[in-house]
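Got a structure for you, written out below as structure tokens; questions coming shortly.
One protein chain omitted, others in place.
Then we have chain A:
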Amino acid sequence: MTIRFGLVGAIALATTSMLTLGAALAQDEVTITIWSLDDANQPALNLAREFDEREPGIKVEYREIQFDDVVSEAMRAFATGQAPDIIAVDNPEHALFAARGAFLDITDRIANSEVIDPANYFPGPLNSVAWDGKLYGVPKATNTIALYYNKDLYAKAGITEPPKTWDELVEVSRKLNDPANNIYGLAFSAKANEEGTFQFLPWAQMGGGGYDNINAPGAVKALEIWKTILDEKLASPDTLTRGQWDSTGTFNSGNAAQVISGPWELNRMLEEAKFDWGVALLPTETEGGTRSSAMGDFNWAIFASTQHPDEAFKALEYFASQDDRLFPEFGQLPARSDIGLPETGVALKDAALKVFLEQLQYAQARGPHPEWPKISKAIQDAIQQALTGQTEPQAALDQAAATIGGILGN
């Protein structure tokens, strides 16, 4: 019995002393865990470390996870009650967690925050952290795609400006196509994974479609244009199995005159491309028609299971307050329209960034929808069925629309 009393007494003593000593000591106990795929050269790890040093009451534990494991690790951790406080997830997967109540609803916290103002963000990235009218995170960074073109090859073919419409793109690609010298007119990715959806969806949206209306006439026309490009071998047949990184490699080596890709290629292109190049906005269906673009990169979210929502939100506020350092220090684009990118001094890069920043205003989130991987798969299947000639574009997209309709519960 004495032992028991001793224990209770000790607990009581500890509790009272904690209470009397006040908040400062209590905060000493707080540890928040952050999972992200960023390594030492990327923002999350560095910002987490800074936050740890700035806040004496908060200890930060950082864990680096691999890109392919983010979702499965996070699900498993959440299912077994060991989720971190904060995680960075790829934007199309945000709704997957938000809709199941796994992420903390931070709408009110953001409304009261002096640091995070939703009005500062580009609409696409902001939309990707929203579900059911509430905010479940903060965009971490963003990116999009545009049309890179080889100015030297343009001059040789007598082309003065980049194409503005889809038809012009096909026309220009025909002029640039030069099989004798192993040069394709265009490079892009129609691979059967998320990259294929990432590249096709903007076209469907420019044509008046979308993931919930994937067989709109304009989306069918977009797929027909893609089919024309592949059937006429204006792009390598390997477009079907090659990702964006490898496709852009063929542009850098001079084997494709144009490529549709993102700003993540800029540094590599500066190193590899031995020619003059430029970047243009994605061509639209008709001259001056609706613009759209893909939206990539990760979002921050707080797990609903966190014991320290206040401290976790404080960390997000700190990360957001450092957004102006994302580009100069880490080469990533902040998802905010109120932050101008400083000149890098490299003319090609600065010109390209201007275009990407303009393109970002049209960038649309994929979804958001908790069943995004299945929706995306239906779109990929349609693209591949049509481009391999197994199904007509119209029929392939009708099939995808039916599958997606089933998922959306229509």
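Note that in this section a contact is a pair of C-beta atoms (placed from the backbone, for glycine too) under 8 Å apart; a residue touches a chain by one contact, two chains touch by 3 or more; residues count from 1.
Quick note on the criterion: contacts and distances are computed from a predicted model.
The subunit not displayed here is recorded in UniProt as "Sugar ABC transporter permease", chosen from "Polysulphide reductase, NrfD", "Sugar ABC transporter permease", "Acyl-CoA dehydrogenase" or "ABC-three component systems C-terminal domain-containing protein". For the options A:94, A:140, A:191 or A:291, the residue in contact with the chain missing from this view is A:191.
Checked against the full complex, the candidates A:128, A:177, A:236 or A:306 give a single residue touching the omitted chain, namely A:236. Within the set A:79, A:111 or A:402, the residue that contacts the chain not displayed is A:79.
The chain not displayed touches chain A at residues 71-72, 75-76, 78-80, 96, 100, 102, 182, 191-193, 236-242, 250, 255, 373-374, 377, 381, 384-385, 387-388, 390.
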